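Starting off with a structure, shown below.
For this view, one protein chain was removed and the others were kept in their places.
Let's look at chain A:
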Amino acid sequence: MSDSALASEGAAKNGGTAEYDYLIKFLALGDSGVGKTSFLYQYTDGTFNNKFISTVGIDFREKRIIHRLPTTDGTMGRTQRVHLQLWDTAGQERFRSLTTAFFRDAMGFILMFDLTSEQSFLNIRNWLVQLQTHAYCENPDIVLCGNKADLDEQRSVPDERIRELAEKHGLPYFETSAATGLNVMKAVDCLLDQVMLRMEKSIDKAHLLGARNGQKVTESDLEDSEGKSSCAC
């Protein structure tokens, strides 16, 4: 999927009556038992409003937020109303079974391991391969989370190895705790910043392309044309 198609998915919801500007879908990935569900539960303020789509085995929660685009010059960025969908597995990774639907429609990935389980950290490499194969592009936006930071005495993954992995793949890394809430907001916000920046860039690019063709491009034109993207996804 191209960057512009990615942007259109969010912008397509930006109709006159929609109460939000962007619909953003994040997917939590990682071995079973690392705390994905608890993490998302913590992020959505402990609400039980999850919805389950049994045909594809996706469990998701939703949250409305106001996102302010980060700027480099310290000025206030533009604000956008974001409807965030947080996708979770329904446990099928226990059977080593995840269908491609799971990866394909997500715009950002919360890749999680358990700081107390070395195996879950080793498997991060496998998850990255899966991601690169099935996600909308080869370098999707990912945030790496080492969860269960509250279980300090049971830690079994050395910091150095985590840093190495994060640097090698260019992933922002957070130590998180779904139990105490440590860095849960920060990690999701970080991913949202990345995804929103990617969208801004692709929309800007589309504007430039439109201008080059000598046409005046309005916001609605842009959404229309992107909505009709030929992307097969």
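In this section, a residue touches a chain if its C-beta (ideal position, glycine included) is under 8 Å from a C-beta of that chain, and two chains touch if they have at least 3 such contacts; residues count from 1.
What we mean here is this: contacts and distances are computed from a predicted model.
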| item | value |
| --- | --- |
| Which of "Trm112p-domain-containing protein", "Nuclear transport factor 2", "NADPH:adrenodoxin oxidoreductase, mitochondrial" or "SMCR8-C9orf72 complex subunit" matches, in UniProt, the chain that is not displayed | "Nuclear transport factor 2" |
| Selected residue (touches chain absent from view) among A:T100, A:N126, A:N139 or A:S156 | A:T100 |
| Residues in chain A touching the chain absent from view | 31-33, 37, 52-57, 59, 90-97, 99-101 |
